[in-house]
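Just one protein chain is left out here, and the rest sit where they should.
Going in written order, the chains are labelled A and B, and every chain counts its residues from 1.
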Amino acid sequence: MAAAVKRFFDSDLWFSFTRSPVTVVSAIVAAVCILGAVFAPWIAPHNPFDLASLNLSDAFKPPAWTEEGAREYALGTDDQGRDVLSAIMYGARVSLLVGVSATVFATLLGVSLGLLAGYVGGALDSLLMRICDIQLTFPSILVALLVDGVVRAALPREVHAEIALFVVIFAIGISEWPKFARTVRGSTLVERNKEYVQAARVIGVSRARIMVSHVLPNVLGPVLVVATLNLGLAILSEATLSFLGVGVPPTQPSLGTLIRIGNDFLFSGEWWITIFPGIALIMMVLSVNLLGDWLRDALNPKLR
Amino acid sequence: MADATLMFEARDLARHFDVSRPLLQRMVAREGRRTLRAVDGISFAIPKGTTLSLVGESGCGKSTVARLCVGLYAPTAGKVVFDGRDLAQARALADQRRRMQMIFQDPYASLNPRWRVGDIIAEPIRAFGLVGTRAEQDNRVAELLTQVGLSPLDRQKFPHEFSGGQRQRISIARALSSNPEFLVCDEPTSALDVSVQAQILNLMKELQQRLNLTFLFISHNLAVVRQVSDRIGVMYLGRLAELAPAETLFRRPRHPYTRALMEAIPDLDMTGRERIPVGGEVPSPITPPSGCAFHPRCPLANDRCKRERPELKPAGDAMVACHAVEEGRDDAMPMPAIARDAA
Partner (left out) sequence: MSEPLLEVRNLRVEFPTRRGTLVAIDDVSFSISPGEVLGVVGESGAGKSMTGAAIIGLLEPPGRIAKGQILLNGKRIDNLRYEQMRRIRGREIGAIFQDPLTTLNPLYTVGRQLAETMTTHLPIGPAEAKKRAIEWLELVGIPAAAQRIDSYPHEFSGGMRQRVVIALALCAEPKLIVADEPTTALDVSIQAQVIALLKTLAREKGTAMMLVTHDMGVIAETADRVAVMYAGRIAEIGPVREVVKHANHPYSAGLMGSIPPLDRRVERLAQIDGAMPRLSAIPQGCAYNPRCPQVFGKCRALRPDLLDAGTTRAACWLFDTEVARG
């Protein structure tokens, strides 16, 4: 373990990381966002969902640095007296959960199908890639809306409310898998013709084993890049869905939900209710994307 | 020479590839299917413990033959016989498959970059269940590494920590790990520098003697082939132009293509002779010339050569596919300088 850690800090990846100030800043911002979200129940100043602690007289308090602001509500409060900072931390938790789960789902699905299409080839390859092509002609948010709409229509209301989170994860994940499948298929086509794969075939190693133990480890580099970039997109997709009111249930507001709620007050002067969740969303997505961009450049041997 | 029993035999072996464009494009351009005849009917046999080499320029089909011989491709026509059994049958049996292995050209692509050297070499051992415990396996890997001139400690390293020549040694160790009797070597030294090439060729010769291996050796380099072969087949456009014992081929090459090839090799001894280039270029195997495929470049070609495809026929202790040789017209083309010097 210690050796692995040492090797990491000795690697070219770590070196190129320390040489890029933008990336270091992004990493710090992303880490703050993620840690704040994950540990929200323990570190948030208030619990915005604890109805008992809510006080309507605290509603519409502006941020702490303004004249009417209160010290205990750093970024102000919303119409029900909830602390905006705490709501953001809890909301980011939901956004992150959906984003990560959807990306993991899309990665698993896309990588397996891409590997299969690339290695087996023939009719299966044509079929899978045509499905990808068709799906890529629709914007992914449209696919997600469609899936969400179908599930909503098919299930009774109370059942839907219970599994709404999973529906969103599925909807976003299913709309993103073609990117992974295409990336992996492309790399697989290159790897399968390399002589180390032929060497395994001469011995008579089974197809499944060649795919998993030979090809897969060699096509994962680009997947990591796509997954990182996709995480930002998935968080945005979730926010868009929630903003449109079809995403996560209102009992578990995400950043998108917070922005939608705050939007009603934007023109009546209570700008902080929507602006701060918006800034949080931008910081999270931007930092993750910048990390993805750096990873892409760092892993690309041509640019090294 | 080892005993005369055959290790390996190819009978009228052929492999065609469909290189047509996709259906839609074909319909738009109104063209039919196109077939690349990479290997188009070749026969040879390799006695146990000997080396047969196939030489030829790029695109002549020699690498396809190598892949046919280990079952990476299925033949379009003809068959491959491995130690008396049809190759397809033999490859279905693990204990037969174990007996044949392949060494590849590119030492940078033939080792999985994510695997440790120890795991790479042990893969055939595991696949065939040759040794039981982990400790036995480690011993065997150490023994193989030593055998190819590397250190047993190298098994912990990754391929990128080695030079091209060392990687080719690792490739050889992997190929030897299942105790094979038959090795197909596809241009094993052409990606290596000349001083390293000598190391690898010496190692292969040494291993052949020690382990009584049978080699099918593929190369484009006539000088290399002369050093390792018992018999040599010269390929041109998917067919054998000439098949002869190594010394016969170099002392008295018969086929006009063989002679032209020898004449085209640079003269390191600087005897001042000018290379006489073969005119023209290798034709496309998709649209090969009629009759003898070499006739557009051949100084001895006549009408029959344009019409009729020559078959391999005995000429002395060689086999030559040439109408001119059969008709005794080949004296019109001078022997290459190398053969003249020897005689």
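General remarks:
Everything below uses one rule, namely that a residue touches a chain if its C-beta (ideal position, glycine included) is under 8 Å from a C-beta of that chain, and two chains touch if they have at least 3 such contacts.
As the structure is a computational prediction, the values presented were derived from the model and not from experiment.
Looking at B:L261, B:A301, B:M319 or B:M333, the residue that reaches the missing chain in the full complex is B:L261.
Here one chain is not drawn; of B:Q147, B:S178 or B:Q197, the residue touching it is B:Q197. Checked against the full complex, the candidates B:Q96, B:Q208, B:Q227 or B:T248 give a single residue touching the omitted chain, namely B:Q227. Within the entire complex, the positions of chain B that touch the omitted partner chain are 57-58, 163-166, 193-199, 201-202, 205, 220-224, 226-227, 246-247, 250, 260-262, 264-270, 274-278, 281-282, 338, 341-342.
Just so it is clear, only the chains that are shown with their structure count from here on.
One finds 52 Å separating the Cα centroids of chain A and chain B.
By the touch criterion stated above, chain A contacts chain B in their complex at residues 194-196, 198-205, 214, 217-218. Note for the complex: chain B touches chain A at residues 67, 70-72, 91, 94, 97, 100-102, 104-106, 109-114, 123-124, 127-128, 171, 174, 178.
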